[in-house]
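Mind looking over this structure? Questions follow.
A single protein chain has been omitted; all remaining protein chains appear in their positions.
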Amino acid sequence: MDRNEIFRLLEQFSQGELKKEEVVDHISSLGLEELGFATIDTDRTNRTGIPEVIYSAGKTPQQVADIAERMSKRGIPVMATRATREMFDAVHAVIPGAIYHEMARAIVYQNEKPQTSEKYIAVVSAGTSDMPVSEEAAITAEFLGARVERIYDVGVAGIHRLFHRMELIKGASVVVVVAGMEGALASVVGGLVDIPVIGVPCSAGYGANFGGVSALLSMLNSCASGVSVVNIDNGFGAACQAFLIVKSMQG
Amino acid sequence: MDRNEIFRLLEQFSQGELKKEEVVDHISSLGLEELGFATIDTDRTNRTGIPEVIYSAGKTPQQVADIAERMSKRGIPVMATRATREMFDAVHAVIPGAIYHEMARAIVYQNEKPQTSEKYIAVVSAGTSDMPVSEEAAITAEFLGARVERIYDVGVAGIHRLFHRMELIKGASVVVVVAGMEGALASVVGGLVDIPVIGVPCSAGYGANFGGVSALLSMLNSCASGVSVVNIDNGFGAACQAFLIVKSMQG
Amino acid sequence: MDRNEIFRLLEQFSQGELKKEEVVDHISSLGLEELGFATIDTDRTNRTGIPEVIYSAGKTPQQVADIAERMSKRGIPVMATRATREMFDAVHAVIPGAIYHEMARAIVYQNEKPQTSEKYIAVVSAGTSDMPVSEEAAITAEFLGARVERIYDVGVAGIHRLFHRMELIKGASVVVVVAGMEGALASVVGGLVDIPVIGVPCSAGYGANFGGVSALLSMLNSCASGVSVVNIDNGFGAACQAFLIVKSMQG
Amino acid sequence: MDRNEIFRLLEQFSQGELKKEEVVDHISSLGLEELGFATIDTDRTNRTGIPEVIYSAGKTPQQVADIAERMSKRGIPVMATRATREMFDAVHAVIPGAIYHEMARAIVYQNEKPQTSEKYIAVVSAGTSDMPVSEEAAITAEFLGARVERIYDVGVAGIHRLFHRMELIKGASVVVVVAGMEGALASVVGGLVDIPVIGVPCSAGYGANFGGVSALLSMLNSCASGVSVVNIDNGFGAACQAFLIVKSMQG
Amino acid sequence: MDRNEIFRLLEQFSQGELKKEEVVDHISSLGLEELGFATIDTDRTNRTGIPEVIYSAGKTPQQVADIAERMSKRGIPVMATRATREMFDAVHAVIPGAIYHEMARAIVYQNEKPQTSEKYIAVVSAGTSDMPVSEEAAITAEFLGARVERIYDVGVAGIHRLFHRMELIKGASVVVVVAGMEGALASVVGGLVDIPVIGVPCSAGYGANFGGVSALLSMLNSCASGVSVVNIDNGFGAACQAFLIVKSMQG
Amino acid sequence: MDRNEIFRLLEQFSQGELKKEEVVDHISSLGLEELGFATIDTDRTNRTGIPEVIYSAGKTPQQVADIAERMSKRGIPVMATRATREMFDAVHAVIPGAIYHEMARAIVYQNEKPQTSEKYIAVVSAGTSDMPVSEEAAITAEFLGARVERIYDVGVAGIHRLFHRMELIKGASVVVVVAGMEGALASVVGGLVDIPVIGVPCSAGYGANFGGVSALLSMLNSCASGVSVVNIDNGFGAACQAFLIVKSMQG
Amino acid sequence: MDRNEIFRLLEQFSQGELKKEEVVDHISSLGLEELGFATIDTDRTNRTGIPEVIYSAGKTPQQVADIAERMSKRGIPVMATRATREMFDAVHAVIPGAIYHEMARAIVYQNEKPQTSEKYIAVVSAGTSDMPVSEEAAITAEFLGARVERIYDVGVAGIHRLFHRMELIKGASVVVVVAGMEGALASVVGGLVDIPVIGVPCSAGYGANFGGVSALLSMLNSCASGVSVVNIDNGFGAACQAFLIVKSMQG
Partner (left out) sequence: MDRNEIFRLLEQFSQGELKKEEVVDHISSLGLEELGFATIDTDRTNRTGIPEVIYSAGKTPQQVADIAERMSKRGIPVMATRATREMFDAVHAVIPGAIYHEMARAIVYQNEKPQTSEKYIAVVSAGTSDMPVSEEAAITAEFLGARVERIYDVGVAGIHRLFHRMELIKGASVVVVVAGMEGALASVVGGLVDIPVIGVPCSAGYGANFGGVSALLSMLNSCASGVSVVNIDNGFGAACQAFLIVKSMQG
């Protein structure tokens, strides 16, 4: 709870601008707005640096469109992850300016492009089957206002491809490494850079990859010491943390 | 491979300072020194920002002491994690200035204290049983040169304890959250701050915590969007990544 | 086996109202009625306080309708969980008064509304993706005769939303907490109330949530001491136990 | 946050009894007391109905004794679970009135016996190997002030033993069923009573019981509808919830 | 390798009825017939007491029909498990006398009904959702020549239903118990009879039943001592072993 | 419940030999005797064909001795599985005739040797590391009165060893196959005999055998159709079921 | 990095054929060619002995065709695994000479048949349900240039089928054993031959086979000492390693 806010309320109370009941109500409902089927978290951007983003899986196209419309009307930039084209069509009908990133499965609408950071995030992927997740990470980071450099298809089966791009990777402020199968790329990159590495294990594969568990365990057990990990296929989450790191460096 | 280094070598070669064979040898063995039973990574600090640290589990006290002594003789600062008191006694016999952090199970020896950063890392823990891991994180971060603030025993069973310390947490550059059992603390903190949160799941508990898997899955599935995770009980790894974030903000 | 019932049978036997064979038959088949493909448990409500409820998954619409019709003809109130609209259409054709709760995926038919309890159950959910399970819990509790208060979408990513509703939650006799992802809400609520909390882990999510295992383990390892747990997505079971608690308090 | 408490503080503030700074401090630190290595939750009993209990596993005897002594000096009743006899000796040295329940592995000290409830909890166990957990449940419930009836060694391998004790079980307000191996007892009891059943899966067994997972899954998948479950071997947690149910029925 | 067969071959060899090469060939290919895409095990019935049965899952209707036709032409009785109606249509087109057991998902064709044993197998099931597996067991046993008594829907949620049928169960030579969810029925029956009990765990259920793992672990950990277990949903395998037991008692 | 017993009680009641209260008491406590810390199942042999056997793991030597002494005084034959030599010493002090089978970790005491069956059980093991489990099976079967033939160390790494002993195996009434590692022996034997095969997976091994899970899954998925399985290392349970099969064939 | 290549470059540099910048560029991009959405590994055959093969799962038919076309234009032989007929149609439209192996789910195009080795690989399978994987192995090995002998449907349920074919198996240079269910065939073959055995666990089966985990664990725990294992259903990978073995023996 914000001490300054309480100070301000007490100030108003002691000057008779607020009644006792009003102070009680204010204190207990700071930053909250009750809707029909949802309780909107109106100050999430202020609090966590990242606005609410619609997780579309399990929602109907109409539901996604309704939420997107309401957000856009309040001037909140709109992003919907894990969105199908059918969902996009529904959103596009109410927000004509919305854009669909097919590979990333993401719908984006921003009234004005965010000012892009000078510092950049390197999104590095092991193979082409990891692209939906890599692109979700890249598009999310760009939506939040970060500059992104994509270095794709440089997995360890042909490791010289990675070395060829190392200078671009080393110049980044943070690296997001997306890899399925055995996920070795996160460790290899982590052993070569002096910046934070966020690993995103991918579910692409079969058999004993167990839907991404193989890459997840690889990254959690990385022998490189500066690597942390997010959920399987969670390109969105990796981008959020990468953005927070870049944002703090900006100033 | 460092392009500048190759340029420099070619320069010397074209000026006759190096013979062809010497250039070939230099290029193929940059930053490497072969020992008896180990291949020392002499430029790990330059490359990754973090020096080699001794992982003591499974080593004999004598082995730990031997490695520590060799490193200290080269002027490399020494840290050994997961070290027992018996290991410390062996190290202390050869490096009288070494210090043992009992709770953190860490041996540390630094010729000169590193210059501490102004920015700080908040190490937040859920309970007292998480202290060995929390302290491993804190001691590691301090060893690397970061300022640390400890906020311990503020788990969600008594969540007002956390709120009382939120200002200190919000002032940090990055938060390391250490929690066992259900690991809910990482999500709660992640929903309240606009800085990166690194979760460290702890193995403390019994039954269906499965040696820390419960907290690990909680943190990987955090509903807060800026949370990443390291291996169970890996306070060391979390501190490394947190340090890289603070370091990049410094300069 | 009911001692009073045996007493009564012996009474009748000693007064010649029942023959020996009749007593033997009665004693060995108390409360049971054999049908074609099922053995109906006619006194389940008397015995356990909760009538038989149709678990529709894996049944054909016709089968659901047949069972519902037979139960309604005996005057037993009808509830079918995990029911599709197609199943409802089949039921509705034979029981015109039946109602379909789409979100809860439940068919309900009660000749007369049960008398609603004064005490109430708080059904608290973390997010909108948990609604099918939350509603299954709420509808089940109401079907059994409990008053229900719904407090939805108050997960820990924006924890002030929960605090705003705490008074309503604290006034309940028992709390059912429905949460997917990391399931942290059960612990947070459990640390704030002095009434029983029943956690329902949800399968909503992806990757390392493993179909609800993440939330299940979180709730089983809750650091709050008054929390028990039911199966993943089992809103029905949580409501049954919550109802038994409320019922015992009533009388 | 307690609205009445805020009202009271504002009252004092408006009457000049408290300065603005004092109100701010009070509001932000209600019910909390900072110690050296721990943050004591001083109003846990008021908030959750259950005082802090010492989880001894992983602590030294000295640490257990220190915490116990501090609590007893504040007049808080002391209970330590998972305690060894060595721990008890340390506690007994500083709290001579402390009692050790060997089978339950629990240390208890209460200045005055709590008033025992009229309603009772039935603790039902499947076999003698479940006794440490059954007794932990029974002793905890008695410590909190509940009356307990023990019905032990009535597992389904000889199910008539259970039937012989059903009247005592049916007279309870809530049943705690403790069972290892296949944990079938929880379902059997749940199908015979109209009161809440809390299952405690036990780790006793070998091979494919996987340290209690077998019984845990059995209880989570119980075909009886009023059964909820706590962590493996968590007799303490089951007793806490059972006590909350009995307490609410009392008054 | 059959010593008598070798004796007989040597007899023929010493009497000049077989050449040396013929003896070598015979010895090395006893009981085997090579086809195009399969190696038919022509003496499986002689060797194991049970003929080859077609496991249809993953085969096309045409493939199932081809194999069935070839077997029926050799006079081998035909059974196909896990067969769809589409598969049956294909079989029926080539073997008009074939019968489809829809609930059991089994195709059967026998030129002449096998002589049914006097001794019988009791197939006991917990609920109606277990019927596909129970019927697979019952139909398989009847196909092999065993008499079967079906006792369905007598699970432990209403355990008096089981007791009412115990005499029929106790009169069997072996009991096959089919149960999903927590699978407690196998232990309860095992504790009441002095004949072998074969448990068949069922996959019916959701959440933490993990596709039948819950019932599988329950049955493996049964506290009753005469219970063995087959694979999840393997009604066929349980019937085979039950038949071998009945067969050995017959003769 | 035994219908004959009820008949007999009613007979006595109608002839005035029993009072009504006595009949009620008798009916509700048939075959049961309450002790201090245990509820003895006095008619388990009558009911299930197998007497109570002491599972010693987790008991103190004194407890094992106490139970053994009490059973021997009632004339019940005594067997204790998973017993250490220390436990045997305690038992031997009170039952001088008790015998310790070291390899099988079993204590046995029988006043008179049971009459051994003509039919025999073949106990087949894959390797010498499976001997504790093989011997537990063999000793248990002999204790119950079955004749046993041991065929040890004939695993598939040298499969001709098995073939050399096939005649002895084929002559048995039932085969118990004990195997660790990949447990292939159960399938190989199951494909060669026309009698029931009970597989006992062993925990011997390391790494990805996961304490016997490897062999357990192998046996559950056996391609041979007459194989059932018991818990990992459960030689006792396999012997019990094998004995019930032999017993039924005898009479 | 290839020392000879560096020597050659330095030679050219010292003779003025290359400028310093050109040497730097060459050294840092040896064997690599950047495309739009992929980074082609142009010298994989030279480096690893096996060309790039298209893993089709998760790709659109158009994507598969595009990659295949590009490769064929460069004269690289084309193989696509896990390909549907729809994918083949797309490939066939652009490469008329392409062939579809339906059972193996593989598309193959080779301008000229590779010279087939004299040494051969034995591909041995347990049953007909393993054929897609067996054929993937066989077709891959033939594509790479190895001679293959297929020995199918010789699983341990009828082990004499295997013995009949042992001479052909023993004559191979390496054996690939494909088996689902309990995967016992790999151990049996491993115990009979003195050549390397590569096991391929198959996912065919149900219940506790857990999608091939059962066979995977069996093969990893093989009691035969010369057996190694690849991923579940990975016929391709087994063929690659088998080919490398044969290739090294050739020359």
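Order of writing sets the chain letters: A, B, C, D, E, F and G. Residues in each chain are counted from 1.
One rule holds in what follows: a residue touches a chain if its C-beta (ideal position, glycine included) is under 8 Å from a C-beta of that chain, and two chains touch if they have at least 3 such contacts.
Because the structure is predicted, anything quoted here is derived from the model rather than measured.
The shown chains contacted by the absent chain are A, B, E, F, G, with contact judged over the whole complex.
Considering the full assembly, A:G183 is the residue among A:P61, A:G183, A:P196 or A:G237 that touches the omitted chain. Touching the chain that is not shown, out of G:Q12, G:Q63 or G:Q241: G:Q241 (per the contact rule at the top). Considering B:S173, B:S187, B:N234 or B:S248, the position touching the chain not shown turns out to be B:N234 (whole complex). In the full complex, chain B makes contact with the omitted chain through residues 28-32, 37-39, 41, 44, 47, 55, 57-59, 201, 203, 211-213, 216, 231-234.
The set of chain F residues touching the chain not shown comprises 128-129, 131, 152-154, 157-158, 160-161, 163-164, 204, 206-209.
Considering the complete assembly, chain E touches the hidden chain via residues 1, 3, 6-7, 10-11, 13-14, 20, 23-24, 27-28.
Convention: only the chains that are shown with their structure count from here on.
The distance from the centre of chain A to the centre of chain D, each centre being the mean of the chain's C-alpha atoms, comes to 41 Å. Chain D and chain E, compared by their mean Cα positions, are separated by 49 Å. Per-chain CA centroids place chain D at a distance of 59 Å from chain G. Counting partner chains per residue, chain A shows two or more touched chains at residues 1, 3, 28, 47, 163, 216, 231-232.
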